[in-house]
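All protein chains of the complex are present and in place, except for one that has been dropped.
Let's look at chain A:
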Amino acid sequence: MAEVNVQSVPLKQTDEQIISPWREAWRTLRKNKLALVGMGIIVFFVLVAILAPLLAPYPYDVGDLKMKNQPPSEEHWFGTDYNGRDVLSRVIYGARISLWVGTFAVIGSVVVGTILGLLSGYYGRWVDTLISRIFDIMLAFPSILLAIAIVAILGPSLQNALLAIAVINIPTFGRLVRSRVLSLKEEEFVMAARAIGMKDSRILLQHILPNSMAPIIVTGTLGIATAIIEAAALGFLGLGAQAPEPEWGKMLSDSRQYIQKAPWTVIFPGLSIMLTVLGFNLIGDGLRDALDPRMKN
């Protein structure tokens, strides 16, 4: 009897693949319909952005002034704006700008925020005091106001808007990582790692950082949505993208005087902002459910 049992155990186990925590999260994510919708939206916009030159029927920066503020038609699916430019082409090229700004601004804040968070959480004392107080000061300002101030100093341009958005979001990630470090530092596996003679720097990078990835990824994904809105806001205020760049926020502000005469000039860029932001938020929520161990069943 006993022998039969012993033999049957390995057989059963070899069928089953070893599941890494990431693969398990991916499995959960795949079952989440809303997250899949979000991914669909984002994949769509990414493809549009990549293939913009092929998809756009007209150039985004040159219009026919005789054709200005035309309603959607067969030639111009989304109509034309006050300069006679094709709104569809501009929205397509705009996807490039928004995704680029959103992604890189978040990457910038994640990288800087993570480094600062790791340092302040692990070393504590004056390092922590210094970094945390800087975060506090930055968080004391409404973020958009801080962004406006930064752009005002550097001069309005898309790059500077990206930089400003990256800077104002650093404290969000810094604090997140710091709090993860503070709790992970007390975990026994960190003590165990020290007990086998591991260096601080290696403990930080090999044990604490990988265990902090889940919340960073979730907040990062949601952060892209926020960054896109902030970029649009700066563009709307004339502090981000400059004419003729087809930034969605900029398109909204340029066309707002024609909102009654040519509503399509604001509806389509607005809709695009809404959809991208929705897409990232859906993915972010899905990731949170997939990566949070307490939600697992």
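The rule is simple: contacts are C-beta pairs under 8 Å (C-beta built on N, C-alpha and C of every residue); 3 or more make two chains touch, one makes a residue touch a chain; residues count from 1.
Throughout what follows, contacts and distances are computed from a predicted model.
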Identity of the absent chain, which is to be given by its UniProt protein name, from "Succinate dehydrogenase subunit C", "ABC transporter ATP-binding protein", "Phosphoribosylformylglycinamidine synthase subunit PurQ" or "MoxR-like ATPase": "ABC transporter ATP-binding protein"
Option from A:207, A:250 or A:288 whose C-beta touches the chain left out: A:207
Touch criterion as defined above, residue of A:152, A:191 or A:205 at the omitted chain: A:191
Touching residues on chain A - with respect to the absent chain: 9-10, 13-14, 18-21, 187-189, 191-199, 206-207, 210-211
